[in-house]
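For this depiction, one protein chain was excluded, whereas all remaining protein chains were kept in their positions.
Per-chain residue numbering starts at 1, and chain names A and B are given in the order in which the chains are listed.
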Amino acid sequence: MNALVIAALLLVLLTVSYQVGWSRSRKLADGKDTRLHSRPIYHGALAALFALLPAIVILGLWALFSQSVTNSFILAQLPAEVAQQQPFEVQAAVSRVQAIASGYGVIGEPTPMETAAASAYASFQQLSFLGVIAAAAALGAVGLFWAQRRIAPRLRARTEVEIFVRLALIACSTVAILTTLGIVLSLLSDALRFFSFISPLDFFFGTTWNPRFQSTGSGSAGEYGLLPLLWGTVMISIIAMLVAVPIGLMSAIYLSQYAHARVRSVVKPIIEILAGIPTIVYGFFALVTVGPFLSGLGDVIGINIRATSALTAGVVMGIMIIPFISSLSDDILGQVPRTMRDGSLGLGATQSETIRKVLLPAALPGVVGAVLLAVSRAIGETMIVVLAAGNSPVLRANPAEPTSTVTVSIVNQLTGDADFTSPQSLVAFALGLTLFAMTLLLNVLALYIVRKFREQYE
Amino acid sequence: MTDTVLPGAAAGAQNRERVRKSLTRRHRNETLFRWAGILSIAAALGFVAILFGMILSKGLPSFWQSTVHFEAYFDPELIQGGPRPERADFASPADHQQAVNTWQRAVTMSNWNKIVETGLREAAPDFEIESRDLLELVTSAGRFQLRDIYFADPEVLGQTVPVSILASANTDNWLKGTIDRSQPDERQQLAATTRALADQFEENGTISFDFAWHIFTNVDSRSAPATAGLAGAFMGSLYMMIVVIVLAVPIGVASAVYLEEFAPKNRLTDLIEVNINNLAAVPSIVFGLLGAAVFINYFGLPRSAPLVGGLVLTLMTLPTIIIATRAALRAVPPSLRQAALGLGASHNQTVFHHVLPMTYPGVLTATIIGVAQALGETAPLLLIGMSAFIANIPAGPLDSATALPVQIYLWQGNENRNFFEARTSAAIIVLLGLMLLLNAIAIFLRSRLEKRA
């Protein structure tokens, strides 16, 4: 009902103001020699903006504050001691009054005081709604009145509408900046709160990761050494790159330099399917297929490989990154001018000599950039390692053993009921900050290299 | 000048000799190199095949689940609570609702297990089995299924009605062989008599493998794993995707239009550009931290709510949409802009009437790619509490919910591995199917749009 009334009000305001702006401006132009600066539709749009914006602001404010206004009104009707109860009891009392007022009723007999409060609330509700609607309508009318008074042949209605549109566009593009700002500020502030518990030295250079949860209420805060996690992250990323770079690069080379167009048009999309698969699916794949396979393989060749280990997580992450490397490399190899290739082939080089000695060295910066981007993706990857790395934050060199990473620890520390006050939760933000800094550095470096590479051949 | 660089015939002969000598080695290297490429592609394709083969082979059987068909007698002596309260007998809707609740509670407390047991014994009259073992055969939610039949139509009281109840997860494992049937008794989840009865039921058709519609209509369940479904997670994902589309597309396109068409080329614009490129590569889990710190801790939005998840995913998807839209805008030939401007259109008119419509196919593709990516994202949702066990279908974007990928995460961790490995694969099939559908829609719409352009 209320929503309908509001929608109707806005719709009426919109049509009326647009119509007024449109017809008034037309009338100005009719029969006289004066030419309008802007077409009538812009006058209409401008009038609509003038009428709608104030009304929307009023309605928005009401939406924001009606809850608290209503609450305090109902509490004012009830005896003073009600308001001094626990918050949830206050809320229950308020809900009872609202339920009675809505006609739904409450279980049992309402007290006379409640009934009185409810009837007062019901009329207040009606009044306030009418008031808000009236205020919105009035402000809209004022806006419309002002707008139509401004209508004149020389009024730059189109320019004004366009300025408004431009402002809206600018507001939208600040969202990206605000996001970055939000990330940096929230990570920094919560990380600093964490460092008020634990010294940064202990965090960045500690070799033990053992954040005990405060279940017993004892003061022991646990140990928060980053190094085991960092080492796990690095080890898994290295394994992933060892899988992804050769396979991805060689596939890109083969597809772009050797394969027939028909083969390429079939194989390329299939490989790119790998890029679209959610990481949780890779995690499951690692857990159910790759882990047991590697472990069985280890048994055959006499090495003890655990099913959930750095190796499993790394191999699967490598598979995930193959299409990333191959499509970036394909792109980069495509940027090397064809004349370079012809020059080498024309000298009698074989195709592989041309690729190894001319194309790849020419594309090297681009490929390095692509690999850096891939590394940054690998260290930020979460679900594969959560499922397949074994969650064992211990400094170990053997990749066949379980390990843990920065991302896994963030998930472990912040799922469950985060209270944002204990070091156990806050450490997630310090870890996040480390992760963000590492990926940012890699990305900036990679994008810089790739950009330089592109400029070289433009 | 030595003879090595003599031009003409003499040097020619010598050079040709040397080139010829090198040929065998070089052609061998060529072949090796080519094979390395072929093997790499074979490996990549092999991974795709193994991944899909594993998921399909594990997941598809899960869509057909063993179901027990028998006759249930709604015994008036067992079902308590009396007739359903009528609205007319009560003063206010609240009082009526309370009476209905009391009645439902009483009905629920009835001995439905007895009704199930009687029905099952009727189906196998001569079979000797203890009650406890017999009830292990069907899902523990079976009694609620019967109760719901009664809620829906209290007229069945005193009648015998054919019902279909899901077999328990353990029965399903046994019949499908997802548990090793040769294991000794003490390693089996079910008693020997239950297993024998299950086999007998399967043979005489009392148990059949029916399509498991409840995977799509039920919510997650812990007490009765056989009935666990994806409806709750699906709705959670749906709400989030709606938030993402409603917010990310307009904001993303608007920022792309501003940056590409209007923004002055200065340091600030450069900064925004670098910033967006970097944002696209920020690990998703960092967005989860942002959501936890800003939306939940600072703005006080509810934990586990699809609205918060949607906001986080929106921020994650924005760079994808902005970058793709900008690329599409850049691909519009400048001649089009010049033509429009030359006819006296304003800058705004040129952009919104002529340039932007050309980019719709590109924007559409980018949106779908972004939404598909958001649909599969798990890590940030864990940090904003969407991994809680939720037993209801969320009614709105502020209710607690989980999401499809999170449901996959939760199910893969379930202790009943034999059953949930398959169920997880089934959920993955549903998720990948949705993504495939999104892509198919994108391709279809794109071809339509391009034809019109």
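Simple rule for what comes next: a residue touches a chain if its C-beta (ideal position, glycine included) is under 8 Å from a C-beta of that chain, and two chains touch if they have at least 3 such contacts.
Heads up, the rule we're going with is that contacts and distances are computed from a predicted model.
Per the UniProt record, the absent chain's protein name among "Hydrogenase-4 component E", "Phosphate ABC transporter ATP-binding protein", "Bifunctional protein PyrR" or "Pyruvate dehydrogenase" is "Phosphate ABC transporter ATP-binding protein". By the touch rule given at the top, the unshown chain touches A, B in the complete complex.
In the complete assembly, the contact with the undisplayed chain comes from A:358, out of A:74, A:313, A:358 or A:372. Checked against the full complex, the one of A:79, A:296 or A:337 touching the unshown chain is A:337. Where subunit B meets the chain that is not shown, the touching residues are 1-2, 4-8, 11-12, 15-16, 18-23, 26-27. Residue-level contact of subunit A with the missing chain is found at 260-261, 337, 339-350, 353, 357-358, 361-362, 456.
Keep in mind that, in the parts below, only the chains that are shown with their structure count from here on.
Those residues of subunit B that touch subunit A in the complex are listed here as 19, 26-27, 29-30, 33-34, 36-41, 43-45, 47-48, 50-51, 54-55, 58, 91-95, 98, 250-252, 254-255, 257-259, 262-263, 271-272, 274-279, 281-290, 292-294, 297-298, 315, 318-319, 322, 346-348, 372-373, 375-379, 382-383, 385, 387, 405, 408-409, 412, 421, 424-425, 428, 431-432, 435, 439. Against subunit B, the residues of subunit A that register as touching in their complex are 99, 103-107, 158, 162, 165-166, 168-170, 172-173, 175-177, 179-180, 182-183, 186-187, 189-190, 246-251, 253-255, 258, 267, 270-271, 273-274, 276-281, 283-285, 287-289, 319, 322-323, 326, 348, 350-353, 355-356, 373, 376-377, 379-383, 386-387, 407, 410-411, 414-415, 418, 420, 428-429, 432, 435-436, 439-440, 443-444, 447.
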